[in-house]
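Yeah, one chain of the complex is gone here, protein chain that is, but the others are all in their spots.
Order as written gives the chain letters A, B and C; numbering starts at 1 within each chain.
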Amino acid sequence: MLVFEQSRTGRVNAAQSAKKDNMVNVIPDNLKRKTRPLLPEISEMQAVRHYTRLSQKNFSIDTHFYPLGSCTMKYNPRACNQLSMLPGLLNRHPATPDSSSQGFLACMYDLQEILKDVTGMYEVSLAPMAGAQGEFAGVAMIRAYHDAQNGGKGDPARTEILVPDAAHGTNPATATMCNFKVKEIPTNSDGDVDIDALKAAVGPQTAGIMLTNPSTLGVFERKIKEIAGIVHDAGGLLYYDGANLNAILGKVKPGDMGFDVIHMNLHKTFSTPHGGGGPGAGPVGVSKRLEPYLPVPMVVENGGEYHVVTEKSRPQSIGRLSAFMGNTGILLRAYIYARMLGSEGMQRVAEYATLNANYMLAVLQKSGFEIAYPNRRATHEFIVTLKKQAKDLGVNTMDFAKRLLDYGFHAPTTYFPLLVPECLLIEPTETETKQELDDFMQAMVAIQKEAESEPEIVKSAPHTLPVRRLDDVKAAKELDLTYKGE
Amino acid sequence: MLVFEQSRTGRVNAAQSAKKDNMVNVIPDNLKRKTRPLLPEISEMQAVRHYTRLSQKNFSIDTHFYPLGSCTMKYNPRACNQLSMLPGLLNRHPATPDSSSQGFLACMYDLQEILKDVTGMYEVSLAPMAGAQGEFAGVAMIRAYHDAQNGGKGDPARTEILVPDAAHGTNPATATMCNFKVKEIPTNSDGDVDIDALKAAVGPQTAGIMLTNPSTLGVFERKIKEIAGIVHDAGGLLYYDGANLNAILGKVKPGDMGFDVIHMNLHKTFSTPHGGGGPGAGPVGVSKRLEPYLPVPMVVENGGEYHVVTEKSRPQSIGRLSAFMGNTGILLRAYIYARMLGSEGMQRVAEYATLNANYMLAVLQKSGFEIAYPNRRATHEFIVTLKKQAKDLGVNTMDFAKRLLDYGFHAPTTYFPLLVPECLLIEPTETETKQELDDFMQAMVAIQKEAESEPEIVKSAPHTLPVRRLDDVKAAKELDLTYKGE
Amino acid sequence: MPFIPHTEEEVKSMLEVIGVESIEDLFDEIPENLRSEGLTKVPEGLTEMEIGRIMRARADQDTYRLCFAGGGAYEHHVPAAVWEITTRGEFYSAYTPYQAEASQGTLQLLYEYQTMMASLTAMDVSNASLYDGASALAEAVLMAVRANRKSKSKRVLMPRTVNPAYRKVAYNIVHNQGIVLEELDYDVTSGTIDINSLPDEPGDFTALVIPQPNYFGSLEEVDALTDWAHQHKALVIAVVNPMSLAMLKPPGEWGNDSDITGADITCGEGQPLGIPLSSGGPYFGFMCCRQVYVRQMPGRIIGRTVDLDGKPGFSLTLQAREQHIRRSKATSNICTNQGLLVTAATIYMAIVGPYGLENTAAQSHNNTQLLMSELDKLNGVQRIFNSANFHEAVFKFDLPLSDVIRSLAAQGIVAGVRLEDDYPELGNCLMVCATETKSEDDIKGFAKTLATTLTRLQAAACPVQPKMA
Partner (left out) sequence: MPFIPHTEEEVKSMLEVIGVESIEDLFDEIPENLRSEGLTKVPEGLTEMEIGRIMRARADQDTYRLCFAGGGAYEHHVPAAVWEITTRGEFYSAYTPYQAEASQGTLQLLYEYQTMMASLTAMDVSNASLYDGASALAEAVLMAVRANRKSKSKRVLMPRTVNPAYRKVAYNIVHNQGIVLEELDYDVTSGTIDINSLPDEPGDFTALVIPQPNYFGSLEEVDALTDWAHQHKALVIAVVNPMSLAMLKPPGEWGNDSDITGADITCGEGQPLGIPLSSGGPYFGFMCCRQVYVRQMPGRIIGRTVDLDGKPGFSLTLQAREQHIRRSKATSNICTNQGLLVTAATIYMAIVGPYGLENTAAQSHNNTQLLMSELDKLNGVQRIFNSANFHEAVFKFDLPLSDVIRSLAAQGIVAGVRLEDDYPELGNCLMVCATETKSEDDIKGFAKTLATTLTRLQAAACPVQPKMA
């Protein structure tokens, strides 16, 4: 039942709104609202009950294994939530003078330093509010860099950004937002970038390349140094999509691979919650030559005092990307998490995320599942392709995914990356136990058996969730985007 | 799965326990523990997931209508939880000097004053930790009072406490704990105490009577003044079981009815949470003559300063009942709730709780259900008896109760009070909407139809819960009270 | 190992299954010369207790008593239930609801949110959030350029009464695509756009941005502005404070021209709806639009549909607009949005309801009027705009403002927002705001503290004793 269907006209929550008498109102009549908005008129208890019950209809990390490739669904420590919501932090107005904000600014500064260390970049800005905004910042910096070449006259020929075909959709979309043309680079059969194709693609029109390493195919790009050489030699810059940083945290630094700019998804690698869609945080790190362009605000330290700096003192900056300082509450959570991990803990993240993925790859392969890149080491994730099942049994990846829900597991990422047919991208993360992985793989085997003996049960899954499979076509055709009080 | 079944030897939550080196240990060898306790060795995430999932198996006020008679399952405002857990309150050590505790003590003092007002008693102590302990305090004060009679020589003949047969089990059990004999007083066919039987029962052996008004039969004891007269004339005192205070909050004061001592269940009337079994708080209020005996500690005000007083300054007190000050966190919640209600709000509690109960009574009666006291006004609760259904259809109260769970409603109280056969004691509380009541009653009608047409479905209910009906006989016979690692 | 559950024994058996000797072997495809030496700036790991001590100390250090700052972030009361439910694991730790059947909780909530926002703004449809108010305006500009097929100019009129940070963000995000944001100046007496100064023949422009209330808290003549833009075939982008909409005419009803009433796109900052100040984020940007433009809207949108049994359910819809499907041709690159904040805002609106929202807005309005009349009484402080306002007002100080702000901060008061950096012509100007969270005592106490502070600063500034009046 929708919250609106529980509404009764005239119901007021007195504890949440005491009407005062004799209130001044100077608003001219022609600017006043005339009819009340249709917000629900329910009691506080009804609201609590409604949203508590709704919440129970969700899968989540706190209730389910969630091996969603490329998303790094690991445990979100509750301490990060609790401590980031301490009153002194939670109630701080963004206009509070720096002098009264040293505690908060110290956290921001420390986080910048930590991120510099783990990425091996020269400087970091925490401004971007998610991965995609980090990408925007990164590509905008690449543009700013080229615009500053030739003594400020710029390099207007550089109109293209290269993107491997395995890339996440945000990469090409971002390039477009920065007014670049996107050129796709194909992938080898072993999952690495096709070097010959790359060589053929680069040129004076190349502004840069957007890469993630390990790639979204779950393999480490071995020729990264060679790629960097090719692009740099052509005058382009290298962008690192940090969504997969969990795989190499503390083990390999993107700065050492030759990248000029990187964004990090703190809501992945640094374990801030996904919140049913967000918020995230997408700090960017850069090599020395891009440092002047970093987005503001940033925090600097000066004789033990912390200060916020803006365009004023950073005139070449690509500027601010949010009204204030970005998703600071998320940055605090990442900071707390980073401090609990510490330097040793960070490296272990990569080690055990990798261990879990390779273990699953090995077991699933032995159980008869086809691995997309069977000759490669898995990183923190790997791909199973169900193209045989789709062809021979008529049971496709989506069916497997939905049936997994019945078994009490969130489905892996489906149909991404686009270049592997009928794929499941599986990322267990380091925080899951062997037992959980084993249980998941048993479910996979059981579903495979079902697909062979009674495929209908798989094709019509899920059967045990609040709803059965939903009609997405109807949703898009007969748009019903707001309740209209039927 | 039990938490122990997820345990693996050697798993450590490093974020929750850093091992320090070189720790001093002066414990003699013969006093040391030799084997580790069998606590689960699971990760923090496993714990979060396990207990989050377990929680989802509960019905609760935040998820379900819970018309549990005598229990006053109303909305527990979340503000009460949040504000009672403010760091300054949550972290206060009980040994903190009064001078550093004026904020906390002010809340305790204010609550005492509020409770005095709503009960009409002369003085209040917040010490008891639940209703039953409040009863203990009350009956112990009655004993102390009689012991102080005759110039301190006492009145040893007063060995009996009268208890109506409708009383809650805690009443007779408490009388026993205070070494009184219990004499049951029968109830009239209209639900009032049988006055003739009472007259016959009182005498010089009568220490007092324990009553609740409205009674657990859901009716107001109309002859309360006469009862008070009879007991007082016989030299006994009147104890008020305040579990049903919600019915008369702000409308009628127990002090005005002639009661000498009363306990309140703040976890009922003052909306503190039930917490799956507790904690509660059972403050006691007394008339002037019992004032010296109140349990300690109490809070007094003196020139704007608040102080805790103990036996030292209250030598006739029955003493302390807890190591510190009782369930203060619950008292804080009750205080916050009381302040939000305010004087107007309190009266409304009684009014709307009564409205809801009488409305349900009327509708259920019209729907063909037999009401135990059809000629009486319901108070905040009322009784349906299913003795016809049990006899004619073989579907008893327990079956109805379990089937209600399938319909998404918690069952009313069953088989209590003991004197009404096959009874359902229904208490909707004031915080439920008419819609919710209507839905519940529709379910009752639907179950009645099922009982007539397909009784098996009712008798084998529930069908949609995490478990089906449990074997209580086996539970008691083949005791399995701890996991032994099968 | 913090948050890693593996026992030694398990690791051994897993390595065996994989067929390697050690975990290190799993990194054998990474060229040796890339392996890092370790971390140098990351300190050793802490226990939860230890980091708790640090965070508590830092949080305590920053705690202040009273805040009269607004400027796009407003201190409102948030019912306790809002965040107790929002941070339930099932909302907090869920991913984007791509697997609809396993995400009906979040999806239904978002559908309810869309309904609430559409009703509050009187627009047809809403998306499920953007990052914040500033970036929402940038997206609105991009969307307007896509949506207005009648205009080729890529020219958007941007009044200077729009939040300056929003204008900067919009510029930073859209200028690469050749979009021009043309400033409209404001009237110095009213602090609002001067209707009379609008050109009769402004030339082709794509959209006009209209803030309400504007950055100074002043109320714009939205009807006339809307009509003017529509008469010139431009779209209207409304930037509004959703809280104010409980009192103010919603963008969907702006304009007196009955043919094309209402803004075309409405966006803004959702923070006033139950989101804590939190140093400026995470908040959430909202965006609503006319039904005809829905396919140009960026961000996620939830639709109601049915399942195999015909039972209603919810899922992400119109995904073909988004980057994960349309890639370089998507309406935006946004992926992760601000879902958890929208969760809080939805629960907030459900709990306060229409009356609660109205009272909150009205009390904020009322308290700000009181604050203004208190400050009007002070020497050396002048109100500078004469227009009607919602819950913010601007005052010019005779003494150096930074001294005043610093001195009040030392007394635990965040005095307001200074305008000089963004409006050089408004030197020594402070913008103040008093929401419903301020009591009469707070407001009068602030005025009094300010008076004392000014006197003290005055005395320090001129060592010669001022003459007796």
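Annotations
Everything below uses one rule, namely that contacts are C-beta pairs under 8 Å (C-beta built on N, C-alpha and C of every residue); 3 or more make two chains touch, one makes a residue touch a chain.
As the structure is a computational prediction, the values presented were derived from the model and not from experiment.
Put simply, the hidden chain is in touch with A, B, C once you look at the whole complex.
Screening B:Ala148, B:Ile195, B:Val300 or B:Leu355 against the full complex identifies B:Leu355 as the residue touching the chain left out. Contact with the chain not shown here comes from a single listed residue; of B:Asn30, B:Ser189 or B:Asn302, that residue is B:Asn30. Residues 47-49, 52-53, 77, 79-80, 84, 87-89, 436-437, 439 of chain C touch the missing chain (whole complex, contact as defined above). Listed by residue number, the positions of chain A touching the unshown chain are 8-18, 42-46, 48, 52, 77-79, 81-83.
Here, only the chains that are shown with their structure count from here on.
In this assembly, the C-alpha centroid of chain B lies 46 Å from the C-alpha centroid of chain C. Separation between the centroids of chain A and chain C, computed from CA atoms only, is 21 Å. Among the residues of chain A, those in touch with two or more other chains are 44, 48, 52, 56, 61-64, 75, 77, 79, 340, 345, 431-433.
Those residues of chain C in touch with two or more other chains are numbered 1-6, 10, 45-48, 79, 81, 89-90.
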